[in-house]
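One chain of protein is taken out of this complex; the other chains stay put.
Labels run A, B and C following the written order; every chain starts at residue 1.
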Amino acid sequence: MPPTITPLNTEREKKRRIEDHDSGHGRRPPTDKRTGGGGDNDNWNDRPQGRRGPRENLGRARLAIFFALAGDLMFFVAIVSAFFVSQSSGRYNAYNQYINEWLPTVIPPILWLNTAILLLSSVTVEIARRHMFRENDVMDEWLGLGKPITRSAIPWVSATTVLGLLFLAGQWIGWSQLAAEHVFFRSNPSSHFFFLITYTHAIHLFLGITALTVTLVGLYKSRQLETRQILVDCTAWYWHAMGLFWIFLFALLVFFQ
Amino acid sequence: MSPIFHTAAVLSLPWWLPSNASVHGATLDRHLLLNLWIILALLTLAHLLLIVGLLRRRTTELKDLWRIEYLPLAILALLFALLTVKAESLWAASRYTGADPAALQIEVTGVQFAWYFRYPGTDATFGVTKPQLVAPGEGNPLGIDPTDPHSADDFITSELVLPANREVDLHLRAQDVIHGFSIPEMRLKQNAVPGHTIHVHFTPTTPGTYAVLCTQLCGLGHYRMNATVRVLSPAEFAQWLATKQKAAQP
Amino acid sequence: MNFRRPILIRLILIAVLGIASATIHAQGCAQCRDSASATPRSTQRAYRHAIVLLTVTAGVFFVGTLTIFKRRR
Partner (left out) sequence: MNPHRRRQSIFTTDHRTIGLQYLILALISVVIGTLLSLLMRIHLVWPDWSLPLHGPILPEDYLALVTIHGTIMLFFVLTTAPQSGFGNLILPAQIGARHMAFPRLNAASFWLTAIALLVLLSSTFAPGGSAISGWTAYPPLSAVASAGPGQALGMDLWLASIALFSIASTISAINTLVTIISLRCEGMTWDRLPLTVWGWFTAALLSIIAFSVLLAALLLLFCDRHVGTSFFLPTGNLVNGILHTKGNGSPLLWLHLFWFFGHPEVYIAILPGMGLTSMLLANFSHRRVFAYRTMIATTLLIGFLGILLWGHHMFVAGLNPFASSAFSISTMAIALPASAKVLSWIATTWRSRPQYTTAMLFSLGFVSLFITGGLTGPILAQPILDEYLHNTFFVVAHFHLIMAMAGVFALFAATYYWFPLMTAHRGKPARLMSEPLGRLHFWLTLLGAYATFLPMHLAGLAGQPRHYAQLTGIPGPGGSLSPAGHLLATTIPLNRLITYAAIFLAAAQIIFFINLVRSLRHGDVAPTNPWQATTLEWHPFLHPNAGPQASDVVITVHHTPCLYICSPSGDTFVPQWENKITVDLPAESKPE
């Protein structure tokens, strides 16, 4: 990349000229080009922290999300292992008969619909995420020619939010259907786990919806392209993970009771 | 009383394991002693190396030769492996297999904060217990079901009376919280867990009275949840059993 | 993290073979009467699965993180 676009001395000084669409990243185009070749011995990795190109903060945020999700995975794995133990924990009663109180909880059919909705929402959020990284539009937006990618991403993010809310509503209906059949959290070992799993997952999804709303606000308000990208990207990964967790948990509830 | 006095008192008294009164205890003690000697040796060796190394004249640093780095590790690995094998074999001997069917069956129940010992009586079967029927006030602390024919001749004691040199099979149960059943002199320790019946078996040898302690935090009375084991000669035990059973008959 | 790979790998192998194989048999034993009468075999199997599930997930995350970030500069 010719040094006329990226004079090195401006690389070294940390200025943030947002009007100039320079978010302190050396006024580099926000595309994920690995430089270092092309004759200019100017490798982004040789730069001091915080000036290694546009994807640096993004990668950092992604890393954090992935570690958080790993912890979350352990959380659900712990619950699932408890599920297996409790499921097959019978006992010998006074008359030496083997008793296992575990009665499988019927899955309300609406949960299948919810699952479909959640998968669909995963697709929409992925589309939104892809939009944020379409290279030419990113370049336009970075050059200040309107906000093409943000504008095209907003409807998809909102769609995801709506679908997420639909999912939660569907779960609510499922719970109330079970309540109508007098199946509650406390009813039976299997219902303990059904409600525990659906509730905890719903809480996670609620957090996800909060993140989506924050993202929407950010898309409107934030003046930095990078922030907007990070918001959408991390929310999308979190949302995907929640979808994946739900597939496993739902399969567990449907097939392994 | 002054610290010095107590140092003297401590040093004068023999601080060691309580006397052993069980069959498997002897081997356990030997293995424990072996371990203690080994770690004492390793402890002194390591500290000697450390101190000598610190005191001697400065030289150029050790190159990490394999014989400094890996040989000691290999030796330690071998040592630990041997200890593990020995320990596992002892553990297998005492726990992998159940008690001999002819063993004396006794049910031990832990309740905040007491131990109850139930003997099956002449029919050699324990009567049914139901938690709904538990009524310590009416002399039924374990909730024995009177309608069950087996329960008529069961009798409950507050001290564990055993014959010497006969294997005992304890059925450990807990009514409320986790308790730890432990007889230090028998080198025996096993938790009693609510909802589980855990078997542990051993053979007392020397007659005498020994302590039963609760070794798992079970509430504010934990420190006083003790009982007594009385090991009798077989003849005495038969006599004791006879009197108890006569008393138990309706 | 280009330190002496064989050591680490050998050690981890020993660990995995030694422990994993051992933990597979954790909680499950047919012939041992004491614990069989204490907990039904189905329960023992369930505990075994739970233990393996927890350890394997955790171990994979631990080792996976290392192997992935070893590649990074």
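We adopt the following convention: contacts are C-beta pairs under 8 Å (C-beta built on N, C-alpha and C of every residue); 3 or more make two chains touch, one makes a residue touch a chain.
Source: prediction; values computed, not measured.
In the entire assembly, the chain absent from the figure touches the shown chains A, B, C.
Residue B:P184 is the one among B:G127, B:P184 or B:P204 that touches the chain not shown. Listed residues B:P146, B:P194 or B:P234: the one in touch with the omitted chain is B:P194. When you scan B:A26, B:I39 or B:A242 for touch with the missing chain, the hit is B:I39. Panel shows chain A; residues 12-14, 45-49, 56, 59-60, 63-64, 67-68, 70-79, 82, 85-86, 89-91, 99-102, 185-186, 189, 192, 196, 200 of it touch the chain omitted from the view.
Touch with the hidden chain on the side of chain C covers residues 1-4, 7-8, 11-12, 14-15, 18-20, 22-23, 25-29, 32, 34-35, 38-39, 43-44, 47, 50-51, 54-55, 58-59, 61-63, 65-66, 69-70, 72-73.
One chain is missing from the display, and on chain B it is touched by residues 1, 3, 6-7, 9-10, 13, 15-18, 28, 31-32, 35-36, 39, 42-43, 46-47, 49-50, 53-54, 56-62, 64, 68-69, 72-73, 76-77, 80-81, 83-84, 87-88, 90-92, 94-96, 112, 130-132, 134, 175-178, 180, 182, 184, 187-191, 193-196, 198, 209-224, 226-229.
Following the convention adopted for this analysis, only the chains that are shown with their structure count from here on.
Legend note: the chain whose CA centroid lies nearest the centroid of all displayed protein CA atoms is C. In whole angstrom, the spacing between the mean C-alpha positions of chain A and chain B is 52.
Contact with two or more other chains is made by no residue of chain C.
Taken residue by residue, chain B touches two or more other chains at 197, whereas all remaining positions touch fewer. On chain C, the positions that touch chain A within their shared complex are 40, 42-43, 45-47, 49-51, 53-54, 57-58, 61, 65, 73. Within the complex formed with chain C, the residues of chain A that make contact are 45, 70, 73-74, 77-78, 80-82, 84-85, 87-92, 98, 100.
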